[in-house]
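One structure is given below, represented as structure tokens, and several questions about it will come after.
Here the complex is missing one protein chain, while the rest keep their positions.
Order as written gives the chain letters A, B and C; numbering starts at 1 within each chain.
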Amino acid sequence: MGELHRVKIAVIGLGRMGKRHVHTLLNRVPRAEVVAVCSTEPHEVAWAEENGEYKEFGIAVYNSYDQTIAHPGLQAVWISTSTDVHASQTLAAVEKGLHVLCEKPLSTDLEEAQSVVDAANKRKNLKVMAGFSRRFDASYRDASMKIAKDNAIGKPFLVRSNTCDLLDHTGFFVRYARRNGGIFVDCAIHDIDLALWFLENPVPKACWACGTLQHHPELKELSDVDNAVGTVEFWGGKIAYFYCSRTQAHGHDVCTEITGQHGKIMVNVIPRSNNVVVADYQGLRHEVQPEYWERFEDAFATEAREFIDSIVNNTPVPLPLEGGLKVMQIGRALQDALLSSEVIKFSQDGVRL
Amino acid sequence: MGELHRVKIAVIGLGRMGKRHVHTLLNRVPRAEVVAVCSTEPHEVAWAEENGEYKEFGIAVYNSYDQTIAHPGLQAVWISTSTDVHASQTLAAVEKGLHVLCEKPLSTDLEEAQSVVDAANKRKNLKVMAGFSRRFDASYRDASMKIAKDNAIGKPFLVRSNTCDLLDHTGFFVRYARRNGGIFVDCAIHDIDLALWFLENPVPKACWACGTLQHHPELKELSDVDNAVGTVEFWGGKIAYFYCSRTQAHGHDVCTEITGQHGKIMVNVIPRSNNVVVADYQGLRHEVQPEYWERFEDAFATEAREFIDSIVNNTPVPLPLEGGLKVMQIGRALQDALLSSEVIKFSQDGVRL
Amino acid sequence: MGELHRVKIAVIGLGRMGKRHVHTLLNRVPRAEVVAVCSTEPHEVAWAEENGEYKEFGIAVYNSYDQTIAHPGLQAVWISTSTDVHASQTLAAVEKGLHVLCEKPLSTDLEEAQSVVDAANKRKNLKVMAGFSRRFDASYRDASMKIAKDNAIGKPFLVRSNTCDLLDHTGFFVRYARRNGGIFVDCAIHDIDLALWFLENPVPKACWACGTLQHHPELKELSDVDNAVGTVEFWGGKIAYFYCSRTQAHGHDVCTEITGQHGKIMVNVIPRSNNVVVADYQGLRHEVQPEYWERFEDAFATEAREFIDSIVNNTPVPLPLEGGLKVMQIGRALQDALLSSEVIKFSQDGVRL
Partner (left out) sequence: MGELHRVKIAVIGLGRMGKRHVHTLLNRVPRAEVVAVCSTEPHEVAWAEENGEYKEFGIAVYNSYDQTIAHPGLQAVWISTSTDVHASQTLAAVEKGLHVLCEKPLSTDLEEAQSVVDAANKRKNLKVMAGFSRRFDASYRDASMKIAKDNAIGKPFLVRSNTCDLLDHTGFFVRYARRNGGIFVDCAIHDIDLALWFLENPVPKACWACGTLQHHPELKELSDVDNAVGTVEFWGGKIAYFYCSRTQAHGHDVCTEITGQHGKIMVNVIPRSNNVVVADYQGLRHEVQPEYWERFEDAFATEAREFIDSIVNNTPVPLPLEGGLKVMQIGRALQDALLSSEVIKFSQDGVRL
């Protein structure tokens, strides 16, 4: 196939998202070649070994991370495992000289996350990136262009952002929640990242949060809630506020509003599955995406493509790895505010007081 | 005109809203007869004395409140003056045996407001009501019916509500702000009232707020802001959060979302002036109401009609006067949280700690 | 009541719309005084005689049109009877020296309609108007202003307009259809009027139509259909096309799009009952007005007010009576095209060939 050199990559983790990442790489990233997948779950390994498409594309299936990263010729990994092993797996891959795209967050432990950033910074030739997928979404990018290039709304000072998941009746979510760090760390992390993006990296001053349990009483023992509202005040008169929910009836509803001095940009305030509206005895209605996958499938493809391109072209990764640390610091502060009912404050340098 | 007996009413205050209330009564409340108007502003008095329509309808013009409430045969007053005289004027009218529709709030001072409620309670034959106009809006009423009667969303536990005014370039707002009690007392009061309505009168547990000054630096000396976000946690796992703004570019934007266990009701999340959309080189666009008047004109007419009907039929006023006290208590707490940056807490009986 | 002189008016016909017109005049037109109503239907007369509000407002109830127009002091009539007596009743009222607001159309017979126009033209002191209520709707007026004053879309050359009624399960519609002149005369007449308005009174060149029977087979013997599409080509490169339906599932759906050389104005393309959206397991939905009353209630009030004002101020009626003739000519041509399956053509003078 001509002069084409494709980046040999392995996908780590074959849960819902891991499978989707394989799908994205196979179908939408022609400069990537998926050479291996890895899971420690026997049923996932078995599923992958029987998968006709994986065979067709010649993908090796591993049940050991160490063996995977030793796959001959491997150049990169896409880590899509549970949060608690993100940091160690990233470190091991960096150690091996592999490029890494790691699902957010690097770690719910700030020190551990910092250690990953430090390790990556020592290997400047490696591309190491945390997957804040919304940064690659066409609508958010359009919003950013309108604000930064077109000055469409003047100086932004306020962000409202929601991440609201469809209520899960399968028990999957509650199991998953055990290792995710809490609603503000797991669910609001993208919203916090968007707020930092659109407010131009402001420094937090104070935050407060409260929550409620409406559908998943099992979360109580995890010191977590299934619906929460949090507000962050930044130094310099900027504000961001968030609503996260695990219990929406109508679908996956993610919206963001950025208010500036001369206008406001609304992203996905009315969520829609597609272009179809049904008119019947109930009036007019449309469906909503059930999951973030349907909302952000294109963004994941763009993310994967830009990550692979940064390897092929040896250019900086599209998102600096450090960004995730600040997001996590704010997420943790909101989670602590939620649990303590107290205001969490920060110095003008962003040091938590 | 047959057996028709019309309620003789005076409108007190001829600012923007006072004039509109006269208009509403003349044009949309056939069982009311506007016999007098009153203003202490000489230019408003002069304007009213020259007003052809007022002459046509035989409306007397006063520059003294005491003279107005002594107008022969007068039965009721609609008080539309500045907040600082609401309580004293209401008390004087009640003293005179007049029915009173008083613009919200009765007072920014909770004790004074309580004294008005007490006075009204002693005169059960009088109809005394505070004007929470959104309670009369067709969309909010439809939302309430859907929730309470149709069980459309299950048990409500979360309210998001905004009151965002168009930026005022005339200086009117800043002058007006001197006597309004602050952004959460003046601007969020309707949102707090809606939250109490839709969450079925929950008891506040804690609240926090923060704000920013974007366009009106003059507010700083009033200890006020022009944009603010506030959150109220209620006992029993309910939450309300609010955004108030004085500086919107696109119009008067008032929206409310009520989330329940099985769904959400959205009121006016996409504000529209009318049914017109323009498609041109910029895409598709529609205008937004410039002021709450355009959004709530029908609600004011319903409010006036139902108040007058309660007099004609000697039935209870559509809204109990006491409701306003609880709203004000929360508004004041949010304003204090805004100024102190501290969480304000309440006991399970709703007593501020 | 001061110097106020109110126009004494009678409402003729107490069907659905007649009752609503009384309601409008009582509640929203303070310069009108309803002194009488008239119906030839015994059950409507009985209903009116028992009506408490009619008694309260001192409204006389007649079962004879002749007696009604002889009511002492009567100045005007609002004719809301079936189309077949519009012309004769208007002529009789004009003969008596009464102002007339007559529901559209004056007649389904063009000659008869012309005779009414001729009679009115001889009595220039009388205000005689046909009720094309959409001309008084705020959104259509805003569209007109945007086009004519703001030049928002350049020169208009195309109109699409729909009138789609909610399916009637009561049998009312089929009974009513016996005397209404057919779907293009009864249902499309407002759309044709809008097309003439927005296209600046173009001259028809050719038209064609087709239809179908989906729910009301009884219409077959009336040579009518319950869904129809018609297109009118005008001299000068302008086009209007219409869809009329009697069988919508979702509500009364009336929309109009006006396309010009530089843009398009859309009026009510997404119909909405109010500002409420429900989010639940089905997605997002809103209701649609069930009837034209809910859509055009304000327009009827404006129409009544402007008609009464033209009497009080002795100014021209807001709509020239002649306009209805041209509308009817086109409606008849479309109905004939529907029945014949042939193109109906017109000369450059608008004479049907």
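Throughout what follows, a residue touches a chain if its C-beta (ideal position, glycine included) is under 8 Å from a C-beta of that chain, and two chains touch if they have at least 3 such contacts.
Because the structure is a prediction, the values reported are computed rather than measured.
Participant: Which residue, A:Ala130, A:Ala143, A:Leu158 or A:Leu319, contacts the hidden chain when the whole complex is considered?
Facilitator: A:Ala143
Participant: Touching the left-out chain: which of C:Thr24, C:Gln75 or C:Thr259?
Facilitator: If we include the chain that is not displayed, C:Thr259 is the one touching it.
Participant: Return the single residue from C:Ser82, C:Asn151 or C:Gln214 that touches the missing chain.
Facilitator: Hidden-chain contact among the options goes to C:Gln214.
Participant: Among A:Val85, A:Met266 or A:Leu339, single out the residue that touches the unshown chain.
Facilitator: A:Met266
Participant: Considering the entire assembly, which residues of chain B contact the chain that has been omitted?
Facilitator: Considering the whole complex, chain B reaches the absent chain at 248-251, 253, 270-273, 279-288.
Participant: Using the touch rule from the top, list residues of chain C that touch the missing partner.
Facilitator: Touch set of chain C with respect to the missing chain: 153, 157-158, 160, 206, 208, 210-215, 227, 229, 231, 233, 237-239, 241, 243, 245, 247-250, 259, 261-264, 269-270, 341-343, 345.
Participant: Considering the whole complex, not just the chains shown, which residues of chain A touch the missing one?
Facilitator: Residues 1-4, 26-28, 30, 33, 55-59, 138-139, 142-143, 146, 152-153, 262-269, 273-281, 284 of chain A touch the chain absent from view.
By our rule, only the chains that are shown with their structure count from here on.
Participant: Tell me which chain's centre, taken as the mean of its C-alpha atoms, is farthest from chain B.
Facilitator: Between chain B and every other chain, the largest centroid distance is to A.
Participant: Specify, for the interface formed by the sequence copies chain B and chain C, whether it is same or different in terms of residue numbers shared by both sides, with half as the dividing line.
Facilitator: Both copies, chain B as well as chain C, present the same residues to each other, with over half of the numbers appearing on both sides.
Participant: I need the rotation angle between the copies chain A and chain B from a CA superposition, between 0 and 180°, in steps of 5.
Facilitator: 180
Participant: Any idea how many Å lie between the Cα centroids of chain A and chain C?
Facilitator: 56
Participant: Can you check how far apart chain A and chain B are, centre to centre, with Cα atoms defining each centre and the answer in Å?
Facilitator: 42
Participant: Distance from the CA centroid of chain B to that of chain C, rounded to the nearest Å?
Facilitator: Each chain's C-alpha centroid was found; their separation is 37 Å.
Participant: Tell me, which residues of chain C touch at least two other chains?
Facilitator: In chain C, residues 273, 279-281, 284 touch at least two other chains, as defined above.
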